[in-house]
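One protein chain is absent from this view; the other protein chains keep their places.
After this line comes chain A, so read on.
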């Protein structure tokens, strides 16, 4: 598939990582440039550097990471032609269907090729993937992509409506994956394509429960067994640093603030009685202004005790105190994917070896 060499070479497909949200594929073509928010780069500059390198831009505007493509990175970077499958579903389907080195697999439809890349990686050069796409332009685009990614030997792509016309192989594959609007129309065809003498498996990927129910009936009618259904998701966690606040400290702060306010009040009383005693002439407007200012000050103090550094409360003590302990905590990210699709699985039981006892009526 993709390059396994240590260093980037001309003609390699690399993944340019700028931020978590900005990950893009790049075909290294010396002579071409890469311009982005994070600076200006020449493709030629990337040739010969090891994969995983951090590269600074020519105009000092930022840097990029040059990564080796993996199906997982490709899923994050690929040009979307359709709704695509993501890691959690891909991984789970691969595992349930027992897709591994040497497996023969069917997928329909190809879509944007997110699943295809992952399967091709997992089955390796001794396995084979038959991929079907009924949308001609998408099929051509995917074929082009597979050949560019060195997968042409592993993947056979056919432009065809499998619900109407079935698959191109019979008694050949270990697993079938159907990501179709009406998978139930392809299940009989799938049964034909699956091997007869070893255990085989099927997965239908549908976003709606109504589709699942029709699929289950079709699977049952076609003689599939162990029909089961799953939903799987990845819940990303975000990490925060927290310094636990001591309640004792808050009590101390509050006490000291109260004391300070009381001191201030006493000070004011003392001053105003001094003024009265001195009988200094004072305009009303000035007086109101000063009062308003003082009220604001005290309100701020009331609201913000947590924000006042210890030094304000007790400047003498803070130097001796250890820095506040930080602990790492995590919580589920607030915006997460809540549903992708229902994964309906079933198994086809192999035919009984001829020498053994006949099936009981």
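Rule of thumb we're sticking to: contacts are C-beta pairs under 8 Å (C-beta built on N, C-alpha and C of every residue); 3 or more make two chains touch, one makes a residue touch a chain; residues count from 1.
Following the convention adopted for this analysis, contacts and distances are computed from a predicted model.
Q: Report the protein name recorded by UniProt for the chain absent from the figure; options are "Geranylgeranyl transferase type-2 subunit beta", "7451_t:CDS:1", "DEBR0S7_00144g1_1" or "tRNA (adenine(58)-N(1))-methyltransferase non-catalytic subunit TRM6".
A: According to UniProt, the chain not displayed is called "tRNA (adenine(58)-N(1))-methyltransferase non-catalytic subunit TRM6".
Q: Can you tell me which of A:233, A:254 or A:269 touches the chain that was removed from the display?
A: In the complete complex, the chain left out is touched by residue A:233.
Q: Pick out which of A:25, A:71, A:109 or A:183 touches the chain that's been left out of the picture.
A: Here the residue in touch with the unshown chain is A:71.
Q: To test your reading of the contact rule: which positions on chain A touch the chain that is missing from view?
A: 4, 6, 17, 20, 50-54, 65-68, 70-72, 87-88, 90-92, 94-96, 98, 100-102, 118, 121-126, 128, 130, 153, 156, 168-169, 172, 197-199, 209, 212-213, 216-217, 220, 223, 225-239, 241, 328-330, 332, 342, 344, 347, 349-350, 352-353, 356-360
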